[in-house]
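Missing here: one protein chain of the complex. Every other protein chain is in place.
Entry: chain A
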Amino acid sequence: MPPAAEVAAIRDLTVTAGGVRCVDGVTLTVAPGERWGVVGPSGAGKSLTAAAVAGLLPPGTCAGGSVRIADRELVGAPEAARAGVRGRGVALVAQDAATALHPLLSVGRQLAMPLRRHQGLDRAAARTRVAEALAAVDLPAELARARPSQLSGGQRQRVVLAAALACRPRLLVADEPTAALDGPVARSLLDHLDRALAASGTALLLVTHDLGVLAAVCEQVVVLADGRVVEAGPVRGVLAAPEHAVTRELVEAARLSVPEVRA
């Protein structure tokens, strides 16, 4: 079989947790370099969809359907097979940088870990790549010696982003990467994300409930409600003419955060 053109092919994905079907038949294809946003209200199944695509569903959940990354099936595959896809195939940026980083290890050691594990680099090669990874998110190479507690929230999330991009994945899955950041810090993280993705050609699957965040970095969007796709298409089109009530509600909510500035 020839290698698939797409970065991720999700077909009829279902995720059941505690007897409840939280994701119910999601289908989505991500082409190389494409940027998709997954939006929806709380409990719509956004985060579980993202976790399934990253091959990191929490224990106690059960997935059905199909998620293919780099021609490998993740649904039903053992952890060893899913781990082989992570790093080069797909990488995850989680919501809370404070818990995503080990508090006692230096930033440099944490960034080197995925490089050594997924790419088998030796210490010296990993050190070079760590400096590159930090530079990609505009952090100085000296920061490799710092521990997470010495960094600001925004810097920490940039380190998590650098770690996810260090192995040059084809797809980055980001679950509410700016939820714990406010105003200017969130904006700056999105700018870094935008530039890093443009430089590496990495595709994006971004989970958010904030349409402002969506509009800042994504081109395409799927709207989830009760685990199903209720609307999908180009971001501008969907925001300009939302068809589903859930989408309209999200647009109204996003407008609330935009101040009216009269000259």
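Worth a mention:
What we mean here is this: a residue touches a chain if its C-beta (ideal position, glycine included) is under 8 Å from a C-beta of that chain, and two chains touch if they have at least 3 such contacts; residues count from 1.
The rule we apply is simple: contacts and distances are computed from a predicted model.
Protein name for the hidden chain, per its UniProt entry and selected from "Metal-dependent hydrolase", "ATP synthase subunit b", "Circularly permuted ATP-grasp superfamily protein" or "ATP-binding cassette domain-containing protein": "ATP-binding cassette domain-containing protein".
Only one of the listed residues, A:17, A:77 or A:185, touches the absent chain: A:185. Contact with the undisplayed chain is limited, among A:17, A:62 or A:239, to A:239.
Residue-wise, the contact with the chain that is not shown comes from A:260, picked out of A:79, A:122 or A:260. Only one of A:83, A:105 or A:215 touches the absent chain when the whole complex is considered: A:215. The set of chain A residues touching the chain not shown comprises 41-42, 146, 149-150, 152-154, 181-187, 190, 209-213, 215-216, 236, 239-240, 249-263.
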